Structure formats: C-alpha cells, structure tokens
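What you see is the complex with one protein chain gone and the rest in place.
For clarity, chains are labelled A, B, C, D, E, F and G in written order, and residue numbers in each chain start from 1.
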Amino acid sequence: MNEQTIEKLLKAVKNDDISIANALKKMKSLPFEDIDFAKIDHHRQIRLGYPEVIYGERKTPDQIAQIAQKLLDKKSNILITRANEQAYGAVKTIAPEAKYNVIGRTITIEREHIVPPKSYIAIIAAGTSDLYAVEEAYETAKILGNHVKKVVDVGVAGIHRLFAHLDIIQNARVVIVIAGMEGALASVVGGLVDKPVIAVPTSVGYGASFGGMAALLSMLNSCASGVSVVNIDNGFGAAYSASIINHL
Amino acid sequence: MNEQTIEKLLKAVKNDDISIANALKKMKSLPFEDIDFAKIDHHRQIRLGYPEVIYGERKTPDQIAQIAQKLLDKKSNILITRANEQAYGAVKTIAPEAKYNVIGRTITIEREHIVPPKSYIAIIAAGTSDLYAVEEAYETAKILGNHVKKVVDVGVAGIHRLFAHLDIIQNARVVIVIAGMEGALASVVGGLVDKPVIAVPTSVGYGASFGGMAALLSMLNSCASGVSVVNIDNGFGAAYSASIINHL
Amino acid sequence: MNEQTIEKLLKAVKNDDISIANALKKMKSLPFEDIDFAKIDHHRQIRLGYPEVIYGERKTPDQIAQIAQKLLDKKSNILITRANEQAYGAVKTIAPEAKYNVIGRTITIEREHIVPPKSYIAIIAAGTSDLYAVEEAYETAKILGNHVKKVVDVGVAGIHRLFAHLDIIQNARVVIVIAGMEGALASVVGGLVDKPVIAVPTSVGYGASFGGMAALLSMLNSCASGVSVVNIDNGFGAAYSASIINHL
Amino acid sequence: MNEQTIEKLLKAVKNDDISIANALKKMKSLPFEDIDFAKIDHHRQIRLGYPEVIYGERKTPDQIAQIAQKLLDKKSNILITRANEQAYGAVKTIAPEAKYNVIGRTITIEREHIVPPKSYIAIIAAGTSDLYAVEEAYETAKILGNHVKKVVDVGVAGIHRLFAHLDIIQNARVVIVIAGMEGALASVVGGLVDKPVIAVPTSVGYGASFGGMAALLSMLNSCASGVSVVNIDNGFGAAYSASIINHL
Amino acid sequence: MNEQTIEKLLKAVKNDDISIANALKKMKSLPFEDIDFAKIDHHRQIRLGYPEVIYGERKTPDQIAQIAQKLLDKKSNILITRANEQAYGAVKTIAPEAKYNVIGRTITIEREHIVPPKSYIAIIAAGTSDLYAVEEAYETAKILGNHVKKVVDVGVAGIHRLFAHLDIIQNARVVIVIAGMEGALASVVGGLVDKPVIAVPTSVGYGASFGGMAALLSMLNSCASGVSVVNIDNGFGAAYSASIINHL
Amino acid sequence: MNEQTIEKLLKAVKNDDISIANALKKMKSLPFEDIDFAKIDHHRQIRLGYPEVIYGERKTPDQIAQIAQKLLDKKSNILITRANEQAYGAVKTIAPEAKYNVIGRTITIEREHIVPPKSYIAIIAAGTSDLYAVEEAYETAKILGNHVKKVVDVGVAGIHRLFAHLDIIQNARVVIVIAGMEGALASVVGGLVDKPVIAVPTSVGYGASFGGMAALLSMLNSCASGVSVVNIDNGFGAAYSASIINHL
Amino acid sequence: MNEQTIEKLLKAVKNDDISIANALKKMKSLPFEDIDFAKIDHHRQIRLGYPEVIYGERKTPDQIAQIAQKLLDKKSNILITRANEQAYGAVKTIAPEAKYNVIGRTITIEREHIVPPKSYIAIIAAGTSDLYAVEEAYETAKILGNHVKKVVDVGVAGIHRLFAHLDIIQNARVVIVIAGMEGALASVVGGLVDKPVIAVPTSVGYGASFGGMAALLSMLNSCASGVSVVNIDNGFGAAYSASIINHL
Partner (left out) sequence: MNEQTIEKLLKAVKNDDISIANALKKMKSLPFEDIDFAKIDHHRQIRLGYPEVIYGERKTPDQIAQIAQKLLDKKSNILITRANEQAYGAVKTIAPEAKYNVIGRTITIEREHIVPPKSYIAIIAAGTSDLYAVEEAYETAKILGNHVKKVVDVGVAGIHRLFAHLDIIQNARVVIVIAGMEGALASVVGGLVDKPVIAVPTSVGYGASFGGMAALLSMLNSCASGVSVVNIDNGFGAAYSASIINHL
C-alpha cells in the first residue's frame, strides 16, 4: 500500500464523498487490500509449474472422479495419491488413459508431457516392505517430469548391498531415502553423498516402532548433515521436494 | 582442502611440477590419515566438498581448540556450532582471525574463500526469539559459500508483514523457514514459493509446545507440498542442506 | 422446554388459568424429575437455555430412540451427535420430522424454533476432508438458533483463497476454524480478525499427525492471540461455545 | 493508538482542522510504518482494537525497553508478559508510571484509558499455587479495558467453596477457569453457567501432571459443553479471548 | 533359613556324608531353599480368600472352558472377565448355572456362596457409556461376596445429579468412581467422602482422550486426597481392591 | 429439592408475593439451592476426621507460616509436605514444637494426639534412594494416627531380602509399596498378601524411566489383583488412603 | 587403502593413462574402494552361520513362496516369521516338509540339521497369553540349532510358581524372559541367575499398557543387572541373540 491510497481516502473524507464510519472501516482492512494478489493468487499449476494433486484418502470414488473431471477441463496433468481400485474404476470412465499403480496406490493422468531434466532422482529403500512408499514417490516424480532410478532392499543390516549401488546413489542430483524400522539407512546414505538427501520414514515395523515414530525420530536426529525429513509414509512429499530441486 | 586443491596437485603431477613421491606425501596427510591414525574425517571435505564442522556441545574449550588445530593444519575452513565464549577464547589463540556470532553461538575460521553461486538462500523467521537458529543457519550458509538474505519477525499472526517481503522469498533459490510455537509459517511460505523449503522448528514457546515438538509436528504435517524438515533448533542442518541445493 | 415455557406457566398460575396442583404436576415432570427418578438432565435446558444433546457414540439405535422419546415428551429440541444411519432409522419412527446430516452424522429434531440473533457464526475449514467436523458444527449451531456462514477449502497452502473470503470472516461475531494436518489456519485467521476464534483440530492427516495431535498442539501454541481450542474433531463443542457467545 | 484516534483524525480532516498532508504524515508513522521500515505491528492495535503486547521471555531488559520505547512513541498502551524485575527496572526509566505485578510477572503502561463495558470477566482458580496465571490474566484483562472479579482457591476437592461464589460466577459475561493438577474445575464450572468458559491449565503439580499435560487433556475432554481451552499457563491468552467476548 | 540348616551341612561335610562339591552347590541355592513355601505357595483361593479369576481376552472359548473345568473340579467359584458370548456358550455346557453379563462381559459361576459383610461398596459412574466398566466391577464385587449400590450418569457437568445421591455415596464403606473423558468425577467424589476412593478411568471419549489417558492422568493428579487409581477400564481391579477393603 | 419448595413458590406467584421474573430466577438455581450444605460444607477436618494439610511446593516460607498460623488458631494438627528448611525455620517461630523430617521434607505439628488403631500400615520400599517417598508416607501416616512399620531396600533383584520380611508384610492391615525404576516390587508384594496394596511409583531412575513414568505404567498394569496406584512420588497420598483404610 | 593404489593412480596421471577428471572421480570414492568386501559381502548364512529368515508381515503368500523358493535353491534352512495359514499353504506346495506353528505363526523348513550345543536356552513366560511370543522364540531357537526348555505361566503375582522351576532357569546357558502387562518377571529372573537374560516385552495387556510400552519401559529399567531387551513381541530377535550366545 502506498501513500496515494490513503491520500485519496482522506480527500474523500474531506469532500464528504465517504462517511467517516466507512473510511474507518476501509482503513481497518488496509494492510491486506494492498497485497498484489497477482503475486499470490495464480492457479497453483502456473505458480508452481506442476500438475494438480488430489489426496484420495477419505474421499469416495465419485468425489475423486468429479474433482478430476474439473481439473481435466483445465487440461491439467493429474496425480491422485492414496487411491484404491474403486477410485481408479471411477476415474477411468472419464479418463481412459489413467494409469493405476497398485502398490503405490496412485492414479496418474498425463495430458501434457513435461520434458524432464537430464539429471535423475535416486530412490533408495531399505526393504521390500517399503515398496508402497517407493512407488508413491516414483509415480509422483514421474508425473512431475523426472528421470528416476530405484534401488530397493539395501537396508543397513547387509551394508555391502548398499555399496554395490554406490554409483547410482552418488551420481543422482537428489536422493530420496525410504526406510522403516530404525531408519538407519538415511544416515548411512547421507554420509556417502554430496547431494541433498530427503528421508521418508515408513510405518513398516511393529511394537516400539510406534507406527513409524522410531524411524522418524531417527532420521530427524541423523548424524549425517544434509538430510531433511518428510512425514511418515509421505513418498509423495519427498518426491515433490526432490522434483523441485531436480528442476532448479 | 577441496577438489580444486587435489585437481591442482594432479595437474602438477601430470606436468612434472611435482614428483610422485612428494605428491603422495602431500595426499597421505589428509583424507587417508583418518584410516591410519586418528578418525578426524578430512576426507569428508573432499568427498562432500565442504569445510569441517565441529559440534561444540559437551566439548571443553581445550578439546575444541585441539580439534580445530588439527584441521587448520590441513588448511580447512572451520565451522564450530553450539560454541560458548570460552571456546571462542581458546580458538582465537590458535586462529586470531576466528569470528564469533554471539546469538548463533558459532565460531568460523575462513582460510580459503569459496566463491558463492549467484543465487541466494533466504532465511525467513517468525519472531525475534528465533534469532539464535537464524544466526546459526546464517553463519553455516556463509562459511559454506552462499549469499544469504534474512527476513525476521514475519510470523503468521500478522501475515501482511510476510507479504511485504514476497519478492525476497520468491526470488531465492532455496528457502529456510524458522519458527517455534505452532510453526505455521512453514506452511504459509510453502504455499507461496516454487522453490525447495527447508523448515526448522525451534524450541521457542512454553507449555504444550513441549520443547519444540508442536512446531516439529506442525511442519511435518504441512499441507503445503515441497516442505522438508530438520531437527528442532537445527539451523546448521537446514543451512547445510540449503547450501548443497544452492551449489547444484 | 425453555425459560419461555416456564414463564408462561407462572403467568398462568398468576392469572388462575391453571391450578397450583396442575402446575406443580407439569413442573415435576421436568427439571426435577432427574432428582427423583431418572437422571436425564431436563433442567439443563432451562439452566443453560439450550436444547438437549445426546452423544450417540457407543449407544444402540434403540437406546438413542428411547432417550429421544423421553426428551420429546418434554417438548425439547434435540441434537444427536455421532449418530449412524441405523440410529436415524430408529429415531424417525418416533419423530418423522427428524433430519439426518450424513456427513456431520447428526440427527436434529426441532420442535420449537429459536429465533437467532442477527449476527452470524462463521465456520472456516482448511479442506474438504474436514467437512465431517464442519457439518457437526453447522448442525449444532443451527439447532441452537444461529445464522451460520461456511467457508471451506481455504487452507494456508493457497492463502489467496482465504483472502477471497475476508469479508465473511471479519464480519462474523465469532469464528470457528477447523483444520487437520498442521492446523496452521487457526493462527492465520486469528491474526486477521478482532473476534473470538474457536479452533477445532481434526484427525485429518496421517503419520506424524498422530490422530489430530499435531493440529491440536499447533492450535494451542498459536502465535495469534484470541484463539481458544476444543478437543480433536469436536465440531459440536466449538459450535456450542460459539452459540453462547453469539447469544450474549 | 486506537480507532478513536483515527476517527478523531478523520473528523479533523473533514472539519479542515488539519491539512491532508499533515494527516497523512501522522498516519504514515503508524500502521504502515511496519511495511516500509520495521516490523513492529502498530496496525494490529487498530485492526484488533487493542494495546500492544510484548512477550518478555528470552528478551533482555534492554531489548524490552527499546521495543517499549518505540510503542510509547505511538501512544500505545503496553502489556509486557513474562517479565522479570530487571525488565521492570529498565522499563521504568522510560515510563515511570509503569506498574509491575510480581506474581503475574506483567508490566503495564496505560497511556490512554479504555472505558470498560459494564459486564465483567470472572477469573476462577483452583488453588493459591495457580495465582501466577490468575494475575497474568487479571492484568491482561484490566489493560484491555475490563471489569474483573477473582475467585481463588475453590478447587473441586472442597466443592462447597465453589458454591459459595455461584453468584459471581453465574453473573459474569465470560468466565476464565484456571487449574492445575487434574483441572477438574473447568468441567464443574462449565456445568454451572450458561456463559462462555475459557479454561487455562497450569503447570501446577508434579509427577504424572507432566508439566500441565494432565490438566490440559482433562480440560480438552471436558464433559461440560461450552468450554474452550488455551495453552498451559497461558493466562494472557485466556484474558485476551475473554476481553474480545466482553467487548462484543 | 536358620543356622541349623547350615550347621547340619557343615557337620555332613566334616563327617564325609557329603562331598565338598555337593555342599557348595547346596549353599548356592540356600537363600531360596529356606523359604517357608507354606507361606507363599498355597492355592491362591486359600491365600487370598477369593474365587479364581480367568482373564478371557485372547483366549478361545475352548481354552476358557478347559481352564474353568479344572477350577470347578476344585470347587472354586469362578469369575471370567472380558468374555464374549461364544465363551459363555462353551462354559454353559460344563456349568449350566453360569451367568453372563452382556454389558460387563463377565461370566460367573458361584458354587459356594460367600456371606457378604453388612457394609456395601458404592459404584459411581459419570455416564451411561461407562456402563461396561460398571458392570465388570459390579459382577466382580458380587462374586467376591459384597453388597453393592450403583449410581450411574452423575457426571460433573450436571453436578446437582451427584448431590442427589450423597447419602448412598457417603454411607458406603468404600467407593469406586468410574469415569472417562476428563475423569473429574473422582476428584469431586474424593472431596465429599471420608472413605477410600478407587478411581477407574475409562476409554470413553475421543480425540485427545487418547484411549483413556486423559482420565487416567486426571485421576492420578486428583487434588482430593484418598483417591487411588487402577488401570484404564479395569473395573475388575477396582472391585477386587474394594472387596479386600470391605472384608477387612 | 422437594415439591414443597416449588409449591410455596407457585403460591407466592399466585398471591403476587413474588414477581414472575424473580420466581424464574429462583427456579434457575433450584438444583443447587436444595443441596444440604451441612452435608458438604463442614470444615474438612471435621468431615474427614483428619488434620489440615499444606502443600509446600511453590509457597514461600512466609506464606506457609501464615497459613499454618491460621490453622493453629483452630487447634488443628498440621502436616506440611514438600517443605524446605527455610519453611521449617519460619514455622518453628510460631510453633516451636514443629518437627522437620529432612529426607521426607515434611513439617508436622501435633496439637491433639490421635489414638491409632491397633493394626498397622506397612511401608515397603525397593531401594534406599526411594527413602524420600518413604519418609513422606511415614510422617503422613503418623500424624494421621497410625502405627507404621517400614521395610526398605528389598527390591526384586534380590528377592530373598523381601521374603525375610514376609511376616511384617502379611500381618499389616494395608501395605504401601514404594519403588522407582521398573516398579516390579508392587506386583510381587501384591501376589503375596491378601490386604489392600497402594503402590507409589517414584522418580528414581534415569533414561527410559522418564521421571517415574516407567514405574507408574508398570504398577498400573500389575498382574497382581488388589493393587491401586497414586501419583509419582506421592508418598503423602498413599499414606492418606492407607490411613483411611486403617481407620475403617 | 594403501599407498600403492594412490601411487599407481598418480603414475597413470603422469603417463596420461587416465584423465585428471577421471582420477579425481576415482579418488572421491577411494575410502570405500579399499574396503575388503570379502569381509562383509558374504552371503548372510555363511557370514553368520545361520538359516535365512523371511519376515512374513505385509507379504502375500505368493511373495513369500517365491522368496522361499529362491532360498531353497541355495539349500538354506528357512524360517518365516509372522506367517498366516495361507502363506503356509503356498509354502507347502514348494516344500512339503515345511512345518507351521499356529500359535507362533512361524513356518520352518529344515534342509540341513544343525547339531545343537549341549547347553540349552530357557524360555520363561509370565502367562499363557504370552504364548505367541514364546512359540516364535521356540521355533527360532530350534531352527538355529539349540536345545530349548520352556516354562510358562510363572508370572510374579504367584511367585512360588517361579521358584518351582528354579533348576531349569539357573542351569540354562542363556535365559529368555517373556512378559506383558508390567513385565516384572524380567527383574525377578534377572536377580536369580548368573546367566545372560534377554527380555521380551509383549503387547499383552490393555489400557495403560499402551501396546506393550509399559512392559518395555519396565524391562529397560530393570533393577537387576544382566538384563537386555528386544522389541515388543520380538520373540524371534530374543531367540536369535540367545542362539548366538549359546553357540559361542
């Protein structure tokens, strides 16, 4: 907001073009009125350069299909996470080219292909039981326009397995590390690369894993620098961040 | 010591400017030393391209100074975090050019200037009480070779203050968001930029903030995509990750 | 039954329109009944000026219908929360005008219309997945005699959506803010209005949301003054408090 | 500075008692200043109708005094919470009329008296050990322009003590209930009044009170409708909300 | 153990009646050998004067019936807690007089009637949703030989309901208080009686009740003296303790 | 409340002895007016038959002495818990016969000797580090008029030590078990006696004892029936309950 | 890594046999290149001398059978934990000699008999409801080649039952203690033997057992030395450790 706005208002008061009560009311909302909404109210896709994402949990297949339809009308690419097969059935009726990843529980509709940068995102996972998060991350990274390489079942209990893939890990532009139980993989990988590492704790485990809490705390306390963390099982979020970095 | 140093050495070998025996002697004294003698990880600097970091907590001034001395012998830049004034006193006797940031509790010794990339890191903080984490992040980012812009006291309770700095935030290459209490700033900023956001929960608050737990959980559950999180009060870790991204 | 009913009764006594014996009989059957016979708190309606509320969780349809029948005999308005469709079936047989809100899981029976004050309650929610709490709050506020305006899907990740509704929010007499995940909306709204804000954390989220804990802690630590909080998913409680304030 | 000041200014403009240029100059120095220069939120006072609040924790006496000085220049009333005696000493040098509440740890400077509404706020506390929160709430309510009545040491273990003050409680416009340990007082009071109840859990207790957690959870789960809750020990927040309600 | 045992052993050594190796072995287990097993190894029923209790959770109907059969052979009275209807079916085939309490989920078989003391146990519960714990406590107290009086639905939100039953509460020899949500009833009752109060937190509630945690912490922090607490939903344990006290 | 009260009120309305407005107001407070306050508002000492207790934590020596003075004026016996030596100094000036237990941090003033029942309370503690809770319980039990026997340092890691005192434990009328760390002693003792057992978890321990949480949970989950639990370190509460039982 | 490797590299640079860029890249991975992978990359069975283990949770019968088939091709013994009957059905088709333990939910295939040492492992459990963990431990210990003795239902509430089996416990080479609820058995057994004790907390219990948390904390805080702990319900892990010790 600049002086002109207030000056105009004061003149209007002086000239009886506006009542004092109304002028007062206008001033109360001033600090927001002067926000350049052009700066912030663009459609998310334009602003962030990305497809539209629908979080499928707690939504009926019908609701998901309806939201998808609206977005398709705008020619958006679409990513639906946490989607079950019923949702896929409903979406396929309006977008036959929709693809479903059973393990990752994602539906993707690609209307406009994004040319990925040459560099790739590496997704490293401790065990096969973490695959659901791996696939969610994978599909997210793909629809956002990225090359992706996956390395699964390289948990630290057999650390030679990890070293066998050092090349893939060290040559990535950004690395996603996915692990449940004690989540130690994030620290080990973090110590091996000079690239950003995004860690995804999973809810794989039982007892004192407390639904992924153990892995989460472990990753937050990583002794390796350069590791940041997303929510438990949040493969989508990790890939989203990784994609932003890969497109920088 | 960084890649350039080794590269230069290799070139000297190639050009016969140095004998293989002498080159070997020079190299032996650094990254490999840790295998034969101590375990100070000189090699980390080469592998990860960064100066050496000393975590000052629970270390006496003497211990800190001794470790610093060894690293200085290798011509490393040095960052000491969580350092008190006594530690600074001890370090200054061996490195008079060492600088102390009282608020951030960091000591930095810059022996070799790293030319920063043109892009900058933005550090956004909710309140003046978060300054200790801001300064730790700032000093870390600087010693790692980055331009940094700070915006402090823009908590969401007066959101127009944040909007007044939209330009700085949106033009950064990577954004660090620092907030205590409910940590809502991370989500709001995350929704405004298309750059990687690294969130630092702080222990600022009382009662049900549980030492930063409230802000930490808040940030992990951010409804804005592209936000990853580091440990409570870990300004260093956020800046380390941000610097890696800024140097990509 | 409310104050008016008793007042009318007292006037009838005064005017000899009813014998003291009959008036006594009428009165005995309500607020005092709970002391002599059952413990259904009819008196609450008089004391607090509100309809009777039945918490439907862990109650069979039959139990709910029986309690409702007793209250209907006293001509009370009735609100049943956390009710499933079976409960609605049972209630409809005794009160065909009963209405069921599928999303909010409420049954309402309005026997006596309460004239609402002119001011209104605003219910602001972060996402469509919070609708179950929104509808519970909405039905509660309506049956308690209030005008209500709802604004849904204005989470802070796209904050321009919120600003588009500033008028509705700032002109309300009291504002209910409903959000899951990190619950940041409460702080942002709290900073925009000079009216009481009642925050409802929801269990929407996963992983480190810990069933709504993240949003709850976030709201309790709100950096915005004037925000008070109710239990997770407690749309009813928020609307109840809001209604009291709106009727002041 | 409050609405009246601006209203007066607008009237002066209208009546040609002040030139537009001068009015503009006067206005520029307050709410808008925060956008151009500092970030002290002068506008908040206008927008929310309240004095400026400084959270004293983790701030040095000097810092507090400096912030207070800036606010005094704008003729704001000032409330400083969590302030120690050193802070009071520093503030008194710039505002000799400043008052210190030792128990509540508040400093108040009243430059402009706010005429309170006729209705009052009741502050009800379980024990004398909760006094620190009582006094913080009391001073907050006073500086915000309210009549306040305090009832202390009426914990539920001797419930007749509470009943002895039913009149004060039931005739208030809004009731603040402050209790530590098991926090049961909130539920009992909530069942006795038809006014909004704002509950403040305190950290009074030991062992399984976990720093106020027990009282907090207790109050959030109150079986009495119409009770909302603020952070542990947050007497300020409760009074702030109560004042908003009392001024409606 | 007394000296005689050791003396005898030493003599045996001296007389070569035992080898040194064997004597040494005997001595190693001495401190336990000398326990008067008569003191501790009586059948539980004799030692504690009570029937046998079977915890039915995680046991199949067959397993329960088999254990019951063994105990019936010894003419024990039997109490089976957390039993479903299938378990009841299986037990009835071996003990047709077995009784099932659907709400309390208990099976009782009374082979030998215990004459109860004249004093009675009062069971006070906050709401009808706590009935499952009430009935478990009731059946336990009955089979253990006690008179019991129940007062249900007297939660503190309508505290006059509680006062209407003061006589029953104050004349009991021991009082069991059962409540979920915030569990405030225990403190209020604890302040009204001069008898032992045993509090049972229940898992009734949602959100921040965290499965009964809120009520549990509340009761442990009761400001009323003379209140002790058992596990969440442990109606059995409370009645067991109460019965011991009632039989003193 | 009985019919007569209402009948009288109705007659007064009829005879114009009271306005309808006033009658209405009276009826709103009826459920409380009819409480027999004689039943609940006796002085605590009379009602419960016990001395007055002052919780010394967070109170200054002066405050404690003042409260003590008031109670002494009524000839009460006095127990002050969590008192430091300064408090004792202040109390001794007004009651020279006051006694201080350094370990238990209690001050006791006995003005009127209570003749204890013949039966005794046994206090059993796991280790010498639990002595502070033992002594608090001991002094409480003594001032409340009880014989007490103490058995200390009989933790389950050397269970023969416990058996050496079986007589004292089994002959008590009520047993208090005090233990920190894993609190296993409560279960073992609970299995050995047919008397009420009140368990006191202590904060003795480190690491995963989480300030007594481990012992608390352990005791609440005791596999031995007849064990009830009080707050962590609450020797006072256990002795208070035990005394009530011992005086039955 | 030794000097020769570097020397050779430097010579290659000098002789233009390798580019500087490639030499630099090689040096960056040096610290790992020189790892003697023979030391760490053996097949797990060879390295640890044990059969292959498949964690059956979250795996389909097909996946389990496929993995088993691959391992059988290598003639490994196989242990599948957390397996349901469907998995057993699938495994039996490829290995008819496979055995299923219904309670322990394990499938074992023994292709090569391991001769057990003479000493045995004792498995001690508090209650019959802990049997699922007992059997998992038992099957694990057997397939790993151990003699095992089981003692079940010796919880501390009836401690004489435990003493009746002192011989079995004290003569074992290593003792596994399995208990839910308060887990006190670990401390009592730990105090009775001079052998390693491995404690397994189980999720048996309800309410404040918090899924085994109470037993876990209890065991970690054991006052008996020589007790170490594994995850909740982790019978497999305890037996694995015990087997390693038994084979030393």
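As a convention for this text, contacts are C-beta pairs under 8 Å (C-beta built on N, C-alpha and C of every residue); 3 or more make two chains touch, one makes a residue touch a chain.
Computed from a prediction, not measured in an experiment: that's the story for all the values here.
Asker: Touching the hidden chain in the complete assembly: which of F:K92, F:H160 or F:H247 does that?
Answerer: If we include the chain that is not displayed, F:H160 is the one touching it.
Asker: Of the residues G:I54, G:V91, G:A141 or G:V227, I need the one that contacts the missing chain.
Answerer: G:V227
Asker: If you put the missing chain back, which residues of subunit G would it touch?
Answerer: 31-32, 35-36, 39-40, 47-50, 53, 173, 193-198, 216, 220-221, 225-231, 236-238, 240-241, 244-245, 248
Asker: Tell me which stretches of subunit E touch the chain missing from the display.
Answerer: 1, 3, 6-7, 10-11, 13-14, 16, 20, 23-24, 27-28, 30-31
Asker: So that we can see where the missing chain sits, which residues of subunit B does it touch?
Answerer: 34-35, 39, 41, 43-44, 55, 57-59, 63, 201, 203, 211-213, 216, 231-234
Note that in this section only the chains that are shown with their structure count from here on.
Asker: Calculate how many whole Å lie between the centre of subunit A and the centre of subunit B, each centre taken as the average of the chain's C-alpha atoms.
Answerer: 25
Asker: Provide the list of subunit E residues touching at least two other chains, using ranges where the numbers run on.
Answerer: In subunit E, 32, 35, 40, 158, 160, 192, 207-209, 213, 216, 220-221, 225, 231 touch at least two other chains.
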